[in-house]
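Here the complex is missing one protein chain, while the rest keep their positions.
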Amino acid sequence: MRLTPRDTKYFDLLAALAQHLVRGSSLLAELLGADRAGREKLAEEMHEVEHLADEATHSIMRRLNQTFVTPFDREDISGLASALDDCMDEMDEAADLIVLYKVEGLPDRVSDQVQVLQRCAELTADAMPRLRSMDKLADYWVEVNRLENQADKLHRKLIAQLFDDLASDPVQLMKLKEIVEVLENAADSFEKVANMVETIALKES
Amino acid sequence: MRLTPRDTKYFDLLAALAQHLVRGSSLLAELLGADRAGREKLAEEMHEVEHLADEATHSIMRRLNQTFVTPFDREDISGLASALDDCMDEMDEAADLIVLYKVEGLPDRVSDQVQVLQRCAELTADAMPRLRSMDKLADYWVEVNRLENQADKLHRKLIAQLFDDLASDPVQLMKLKEIVEVLENAADSFEKVANMVETIALKES
Partner (left out) sequence: MRLTPRDTKYFDLLAALAQHLVRGSSLLAELLGADRAGREKLAEEMHEVEHLADEATHSIMRRLNQTFVTPFDREDISGLASALDDCMDEMDEAADLIVLYKVEGLPDRVSDQVQVLQRCAELTADAMPRLRSMDKLADYWVEVNRLENQADKLHRKLIAQLFDDLASDPVQLMKLKEIVEVLENAADSFEKVANMVETIALKES
């Protein structure tokens, strides 16, 4: 059905974008354990990575506007790119809030949340190059869905814990609740990426 | 103009999806009046209904990816399905928060909010089968717009009341404010569904 050579550069571009998420999630993990000065430095680095992801997303969008034949639906590629970018934005926002709110005493479960994000980022970066051959992608989306489920349970426990522990410190409660929710949004965004990959794979099969 | 038989199964699928909203909104009403144990059980049931709505939405999306000729624009059908799914998600989230936050002393106006949602859900479920013939849909969208307006006024009064009543209990204020806002989002989502139906009806007329 396809008579013209397809522009397969998209697979490389999406894979490169996903690599930024791996870097971002590990910066976030590092930041949790750092002192205030260390956190500021790491949030700066995070912001640079976020900028690179942004550039990568834009270059995918620009290419889409100039290419006639894409390896799969145009809107699927742009959807994937912007969903990956959302993951990055949310991790960047979490780093940012931790610094801005000068947060101390993050509960251990926040590290668990970030570990889930790291795992999601790695799985996503591994899966992107496999879009080329649509190979073994089901393992990826099943596992990310499982992780998001785990993140969701963790999130609920964390929120309940915050309300219990910080009933007498509403300002600290506000800060931690917001950070925990942004991390949960990031996990949701990784799931959205996985669901998009599933949809693409079903269409192509 | 249309030479191929159109796949009219979509009307049934959208109607079935909307029926889940009717069930969800009445579970939510029931949950408000229940004690803690009752609430947990009802929130579980709500979550099952949310899951069914999710499945229904996915099966509409899958079908769209496999059908060549749809009864109206492909993106209108997918837009409607995901807007209906949003209504469900927000009602589910409200139920969830009431349980998670172990909320006591919900103001009466919260029941009024939920009653508006019940009415919206019933009107929406009634309207979906009428998409087939584009029959008497105007009554539906006019009434849902009126109800959303009423919900909005109620919401504003509730927020003002919360800030007045709970000035000395910021943690309780945070909890109730979030619940009241999620319920308002649900009313907004029902209005979005109605506005989409209006757009479709105008295009088809």
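General remarks:
Every chain is named by a letter (A and B) in the order it is written, and numbering of its residues begins at 1.
The working rule: a contact is a pair of C-beta atoms (placed from the backbone, for glycine too) under 8 Å apart; a residue touches a chain by one contact, two chains touch by 3 or more.
A quick note: this is a predicted structure, and the numbers were derived from the prediction, not measured.
Note on the undisplayed chain: of the listed residues B:83, B:174 or B:187, the one touching it is B:174.
Here one chain is not drawn; of A:79, A:107 or A:170, the residue touching it is A:170. Of the options A:100, A:138, A:167 or A:202, the residue whose C-beta touches the omitted chain is A:100.
The missing chain lies against chain B, touching residues 156, 159-160, 163, 167, 170, 173-174, 177, 199, 202-203. What chain A contributes to its contact with the hidden chain is residues 61-62, 65, 100-101, 170-171, 174-175.
As a convention for this text, only the chains that are shown with their structure count from here on.
For the pair chain A and chain B, the distance between mean C-alpha positions equals 28 Å.
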